[in-house]
Every structure is written in C-alpha cells, then in structure tokens.
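With one protein chain held back, the other chains of the complex are shown just where they sit.
Here the chain labels run A and B in written order, and each chain numbers its own residues starting at 1.
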Amino acid sequence: MNSFNTIWANGRGNLATWLLWGLAAVFVVYTFASGGYLIAVLQFALIYTVLVTGLNIFMGFTGQVSFGHNAFAAIGGYSSAVLTATYGWEPLPAGLVGLAGALLCALVIGYPVLRLRGHYLAMATLAIGLIVYEVAVQWQSVTQGYMGISGIAPIGIGRFTITSDRGLLVFLMIAAALALLSAAGIRRSRLGRAFVAAAGSEDAARALGIDVARYKLIAFMISAAYAAIAGSLFAHAVGFVSPEVFGLPMVVMSFTMLYVGGIGTIAGPALGAIIISVLPESFRTFKDYQDLAYGAALIVILIYAPRGLASLPELWARWRRRSA
Amino acid sequence: MKSIATPTRILEIEGLSARYGHVEALRPVDLHVDEGELVAVLGPNGAGKSTLMNAIMGLVPTQGQVKFRGRAVPRRAPAAAAGLGIVLVPEGRGIFAPMTVAENLELGAYLLNDKHEYARRTARVLAMFPRLKERLAQTAGSLSGGEQQMLAVGRALMSEPKILLLDEPSLGLAPRIIDEILQKLGELNRQGLSIILVEQKAPLVLKLANRAYLLSVGSIAAEIDPRTIKSHDELVQYYLG
Partner (left out) sequence: MAQFRFTSGLLLAGAVALSGTSGARAQDAYKIGMSAGLTGYAATVDRAWRDGVEVAIAAVNAAGGVDGRKLELVVEDNRSEPQEAVTAYRKMLSSDKVQVFASGCVSAGNFAAAPLVVRAETPMVLCSILPQQPDHVKWAFTTIPQPRFEVETRLEYIQKKTQIKKIGVLHDPSPYANAQKAAAEKEAKDYGLEIVGVEQYKTDDADLSVQIQKMYAAGARALIKIGLGGTTLTAAKNIKQLDLDMIMLTSLEDIAVFRPVAEVLGDKFFFVASPSQVYDEIESSPLKTEIGKFLTPWRAKYKDRDPNWAGRGWDAVMLIAAAAGKAKSVEGPKVRDALESMDNFQGTTGIYHMSATNHQGITENPLLLATITGGQVKVVK
C-alpha cells in the first residue's frame, strides 16, 4: 500500500477521502441497481479507466506526452473486431493479437520517436494517431472504412459469454480494478521508480546509470498495451467499431480525464474517467447549454483542485490545518 | 591502446571539449585526478564548469578522451560511466521531488540488485546523514534545501562511487549548511574517495582541496596549489588573468 500512501500523502482517512469514495460507491451501486442508461455511461467510464491508466504510466509516471494513444486503442479494437467478427476467433486470442500488435507498433514507433523531447515528441505521437485513423479509413478490405465493423460478439470464453448489461458492468469493473492495481504495482517497483526518475530529471537519472531512453520506451509500450486492451474492451462492449470511435475526441477525452482525475496518481484515472463521463450526463437536461455547463464545471475543478480530484483529500487536510 | 598514465591516476582527461550546436561550450581541456585526491574546479559563472562535469559523465556530445584508471570511458553513455564508478551530483541537485527519500536512495543504487548489500549501503548513508533517516517516508520535494543536498550526495553514495563529481553543492544554501556539507565531503575524501568539486565560491573549498583548476571562458586558465593562495584578492587576480 506504499504507493497509496504517497498518493493520499496527507489526506488519508479524512472526510474528503471518504466522501469522494462514498460518492463513487453510491453512484456505482445506484447505477447497478437502477439498470438505466447510466450503466452504459459507467461501462464507458470503466473502459476509459483502463485507457487513462495506461496513459498515466507514460505521462504521469514517466513525464512524457502522447497525443497518439488512440492509435493503440484502434489497433486493439480493430484486431478484436476483425478477428472475431470476420474470422470467427475467440475474443481472448483476438485481443492478445491486438495487444501484441500494439506492443510491436509501440516498439517500432517509440524507438526513434522517444529520442525526441517536448513538443517534438507530442507532434510525433499526434501523427501516429492520425496515421492509424487514416489506415482505418482507407484499408477498406479489412476495416470497411467509415462503414465500420458491426456484429462483434460480446466478451466471453468458449460457451460462456457475458450478454447482460450488469454482467458486462461487473466484468469491466474487474478489468478497471486490475488496471489500477497493476499500475500501483508498477509504480512501486524498480521499474516504476525508474519511470518517475526519468520524469523528474532525465540528466540526473542518466547520471545515476538509469538508461532513460530505454525506460521511456518500456513505459510507452506498457501504456500502449493498456490502450490496446481498452480498445478491445470497447469493441466487445459496444459490438461495433469505426474510425470515428478512435478519433481525436478520444485523445481529448482521455487527457481531460487524466488531468481532472489527477495526473501521476494511482486513483486519478478512475476518478477522472467516472467524473468526466457522468458530468455531461448530469447536465443533459440543460440541452444546448450542456457543453457550457460541462466546460464551466471543468474549469471550476481545475481551478480549485489543479492537481486533480485525487489531490482533494490533501487540499482538504491543508484547509483544516489552516482553519484550525 | 596501452595507457601511459601513472598508476595512481584515477581520472585523466585529454582534450575534452563540448559544443551545443554551433556554440563551443568547452574548449579542449586537460586535467587529471589522482586516487584519493580532492580536486576543486573554480571559475566564474558561465566558465563552463557544469559543461565540464556533464562532459565527463557523457551527458553532452564531446570530443577528446576521458580515461578511468587507464581505461577509456565510453562517450555519450552516462550509464556506462556510472557503472565504472563515476557519479555526478548535478547542479541543482537533481533529486526526484515526487518520490520519497527512501525511493531516491534506492534509485542511487539502481544498478544494484542485492537486498543485503542495499541495506548495508543505506545504513552507511543514513549514518552519515542522520537527518535523512527521520525523513525516509517523506517526499523529497518537502525537504529543506540543505536536506535535499544531503539527499543528493547520499543518493550518489548509494552506488559506492570510485570518484564523485559535485556540481556547485553550495548553491542556494545557508553558510552553516554549506559548512556542514563540505565537512562531510572532507570526511569522505579522508576515507579515500576521490572527488571533483566544482564551485563558484572559491574560498570555501580551497581549504579542502589538494589541487585546484581555474576555468575561464570554456578552458583551463591555470592549475593552482591551494596553499599558495593567501587572499581572496590573489584569486581575483587569477580570474582576471
């Protein structure tokens, strides 16, 4: 639990922590029980949790920037879609092929690209996302272009498939929890410390004998793997993929979730994914002003909790100390 | 290639230069450090002292040669230099603020994968800097400047270096803290550790150093014997050439 201690550094056990988790629990239980469309919202939030957790390993832990992780989600999603819907594979081996494809792609692209720094790296990753999008549009014999691939079977192994909404919700909760726990494990490991060291100061890390370029590449590949898994989960959860699913809005969405939740923290991706998914739904009744309300809420969060929602307990503790 | 260096030389640098793009940040420099020596590198701001340290580590593109105990140190491979036992405490300390003190120390021994040896080294570092012991679980960013410098030195010691390069350890610290840190460095040197100490505030280190190099505008201006420098004014004369 070491890493959780650092995350909730000064805020463990205080009211804000409990309130935050309590609200999340109430929302999950309510959604589960009511069975309304919020189940779909929560399902997407959990899939995004996996994606953003991966992004967090590269951006939060390792301090790099990627605008191109939608590419890896697309590789995972399309592998699952094509291999199951067109060639009748089982979801698991299809997903593994997607995972391997994303890892290979991350290795081939990351090796030269990660030598770039700052804006150049960001631009290069943005290009990866655009290229994969174009391939998904143009390679019609496989991807069917903008028509997309429909009729993707639900997730399952052999005869056991998850067809109910609640079953899928539980499955995705487990997937998201595993993503968070594995990220916590990585952060605590030797590998995780090397990532954070590279984020802190590349020169200092290199002076200590840490091969920064290599660890940046490893972080890039690990985060690509999370993105590929998220893409596969999406394909099976919705039963449909098309290029637009993995477009730039996915990048914008995952960035918002990462920063609102708390970049570099463990719980941040989950908090961000849930809040960012639920927030627009709460404002749906505002109709044309939905985006306005949503934007305003985001600004409020980022002003009062600039390090994300995961830092709220810490802020709360500081406020208590000040007023005491 | 056989070396002609005397066996007591731990570090020998020949014609080492560095450039950033078109700017020559360091003109060819020759210098050496003997086993167990504490060598000071002095010079005004912008003289290229930090570049020299980064060049020795291989953090910047260089020309020329760096030899460690007679063997050439690979260029542009700081991990290899660190593996040989050349360790830099960079300017501004380079500690990892979001990580705990314990994690920072662990990173110092990153090339080590032996728990017992790690525990032994940690105990040694904490014995030298007891204040770090109280702060082990705290994030490095929450330490005071002096404590951060101690952590930076402690972290470097975790790899049991053969030669320690320190880039302006006094930067931004109170005189009392500087004294404390320099005293620790003297102690380490007496235990046999070779040290290159880069400083702008020359008088601080001349008491400690066996020899000193004066760096001005990217090249060595003079090699001086600290014992011959009697006053600050005399040193200023050197700076001005």
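We take it that a residue touches a chain if its C-beta (ideal position, glycine included) is under 8 Å from a C-beta of that chain, and two chains touch if they have at least 3 such contacts.
Because the structure is predicted, anything quoted here is derived from the model rather than measured.
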In the full complex, displayed partners of the excluded chain = A
Absent-chain contact - pick from A:16, A:233 or A:257 = A:16
Across the whole complex, the chain not displayed is touched by chain A residues 16, 19-20, 23, 26-27, 30, 34-41, 44, 137-138, 140, 144-148, 150-151, 234, 238-240, 242, 244-245, 247, 249, 278-279, 281-285, 290-291, 297, 300-301, 304-305, 312, 315-316, 319
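The working rule: only the chains that are shown with their structure count from here on.
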Hey, how far is the Cα centre of chain A from the one of chain B, in Å?
-> 41
Touch list for chain A against partner chain B, complex = 5-6, 9, 190, 193-194, 196-197, 199-201, 203-211, 264
Enumerate the contact residues on chain B facing chain A in the complex.
-> 54, 57, 59, 78-79, 82-83, 87-88, 90, 93-100, 103, 106-108, 110-111, 137, 139, 155-156, 159
